[in-house]
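Structure provided below as structure tokens; questions to follow.
Here the complex is missing one protein chain, while the rest keep their positions.
For reference, chains read A and B in written order, and residue numbers begin at 1 within each chain.
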Amino acid sequence: MTRIFAVALGILTAIGGFVDIGDLVTNAVVGSRFGLGLAWVVVIGVVGICVYAQMSGRVAAVSGRATFEVIRERLGPRAGLANLAASFLITLLTVTAEVGGVALALQLATSVGPGWWIPVAAFGVWIVVWRAKFSLLENVTGLLGLALIVFAVALFMLSPDWGALVGQALTPAVPDAEPVATYWFYAVALFGAAMTPYEVFFFSSGAVEEGWTRKDLATSRANVLVGFPLGGVLSIAIAGCAAVVLLPQSIAVTSLSQVVLPVAEAGGMLALSFAIVGILAATFGAALETTLSTGYTLAQYLGWSWGKFRRPAQAARFHVAMIVVLLIAVGILATGVDPIAVTEISVVFSAVALPLTYLPILLVANDPEYMGEHVNGRGMNAIAMVYLVIIVVAALAAIPLLVITGAGA
Amino acid sequence: MSERMAQPAGRVIDAQLHLLDRQILDRDGVPVSVVADVELAGIEPGRAIEPDAAPPTITDLLVGMELPTRIFGGRPPSSRRMRIPWKLVADVGTVLRLGVTGDRIDATWVERWVGRRVVGRIPGGRHDPE
Partner (left out) sequence: MILSDLLGSEVVDAAGERIGGVVDARFALDGPPGQLLAVPRLVGVLVSPRSRTSMWGYERTDVHAPWPIAHYLRYVHRGLYLAAWADIARIDEGLVVLREGYERHDPRLRTASQGS
């Protein structure tokens, strides 16, 4: 059990990246339209986030500096602000979506309309951010989020035609019914979700919250190597379930209840309950991750005192910022906007945030002043440079694809 | 290139590289601010410098309105500068460490005010997380 808790940070971080409310639906949409034809993107994304999250964790453990401090230091105030503005907007929109997602998951569990649950969800997130210890928060949401493994179990219980599924995954092709641009739009969306910048903000700040030092480099690596691949497996499992059940019936996924449909079909009420618990924990965990990330980025850029290891009064502006963020999220949701549609807009802001986040991490991970003997090796730098190019290409392609495809419609 | 100049006796820092945009921590490791700019003494703009003039020195770290002016241009009024005197700096590394606690520095008044007047008044604001 203690082993699981040791990697809770990695699991929670990955949940926020791969199976938060936007991704739950995107994965199911992708599965129901492309089968496993985009699974390769998830694999590429998992490797990429492992490379950069491991670097950010190593920088935090060795030098004690979290990612946005490094961004301000390397990029200076101007490019740093451009990144802050973009990252903050992505994360704020994601907070909004997750709070809405918690409300939707509660609706799924209770059949009471989401309007009532939105303030409850936002208050719940705030009270945990305000009062709970960091370790408690990551252990509970990380552990309960594991209930999402039911999607992988359901995939086996559906006893699909494995040959066909593996064939889709290994020889990806654009289905006849779909435009090529739409296929690539979802490819970029999945890659962007896997590499969402708030994952490294949260992971590196979490490393500081937990007080990691050089001695914890192995822990950091374990967190990365367990958490993100697990997130990738869940992501593919959700797409796989949708590919097996929803694709043949041409059911278009538009809501959370359709996402869990295959699980209910495979395992009945028990499996469905697991799925709902998992979704609730994942969205709530992602809400915590993103809310904290807004506070971390703002505080680290401006040099404010931050961290849940301090009393709120000793990280005052950090806590005020997060309260304001949650109030804005509730305000956006009060307009009746679809929380899931909100996350799709954030793809646009990734264009700025992704390269400006990962470049400074790479530079500092090579700086002996910060890292001493723990600077990147050649292999790590080679992979990281390749990914930097992929990130820039994906970022540049994101906006044109969004416009051409009308957000994948 | 000339090698004739004697290497300085003390540690050498390049201000842009080693000071600007670095995090400032107080004696207890609490973040205070980020170095927005550095104030120099001993330069009189436009005046010819005597051949044996004493070199300029760093007197203060600036942590206030210099940030927006560095981003958007313009120049901060010198009367409104938020200074942390260099004599409080205890160490220069990947962060700048001060030799005093943050509470004793003018530059932390906003954090202290928000902590006392806003966050400290919300229930639980003064307690350790559980």
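For the reader, a short list of remarks on this structure follows.
The definition used in the following text is that a residue touches a chain if its C-beta (ideal position, glycine included) is under 8 Å from a C-beta of that chain, and two chains touch if they have at least 3 such contacts.
As the structure is a computational prediction, the values presented were derived from the model and not from experiment.
Contact with the undisplayed chain is limited, among A:Arg33, A:Arg58 or A:Arg74, to A:Arg74.
Here one chain is not drawn; of B:Val34, B:Val63 or B:Leu88, the residue touching it is B:Leu88. In the full complex, chain B contacts the hidden chain through residues 1-5, 7-20, 37-40, 42-43, 45-49, 51, 55-58, 62, 66, 70, 76, 86-94, 99.
Residues 74-76, 362-363, 366-369, 375-376, 378, 381, 384-385 of chain A touch the missing chain (whole complex, contact as defined above).
One rule holds in what follows: only the chains that are shown with their structure count from here on.
Across the complex, chain A is touched by residues 20-24, 30-34, 36, 63, 67, 70-71, 93-95, 102, 110-112, 114-116, 118-120, 122, 124-130 of chain B. Only residues 63-65, 69, 72-73, 76-78, 80-81, 130-134, 136, 299, 301-306, 308-314, 316-317, 319-320, 369-370 of chain A touch chain B when the two sit together in their complex.
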